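One chain of protein is taken out of this complex; the other chains stay put.
Take a look at chain A:
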């Protein structure tokens, strides 16, 4: 297990230049979704649940929030 995570870290370090854009874009998505969530008054379902969804579901969480989250 340790070996696997080490090699994963190694792999990540070797390919950081290629993977960085994906991570940055994901971060921007999460941040915009959270900003939008903070600004809206009405959401479909409880707000804290959306915070969890946005934070813990990669890519799909923010998209789901943007499409289904707001109730306007």
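Assume a residue touches a chain if its C-beta (ideal position, glycine included) is under 8 Å from a C-beta of that chain, and two chains touch if they have at least 3 such contacts; residues count from 1.
Operating definition for what follows: contacts and distances are computed from a predicted model.
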Its UniProt record identifies the chain omitted here, from "Helix-turn-helix transcriptional regulator", "Iron ABC transporter permease", "NADH-quinone oxidoreductase subunit NuoF" or "Transmembrane protein YxlG", as "Transmembrane protein YxlG"
What residue numbers in chain A mark contact with the hidden partner chain?
4, 8, 11, 15, 18-19, 21-22, 25-26, 28-29, 32-33, 35-36, 59, 62-63, 66-67, 70
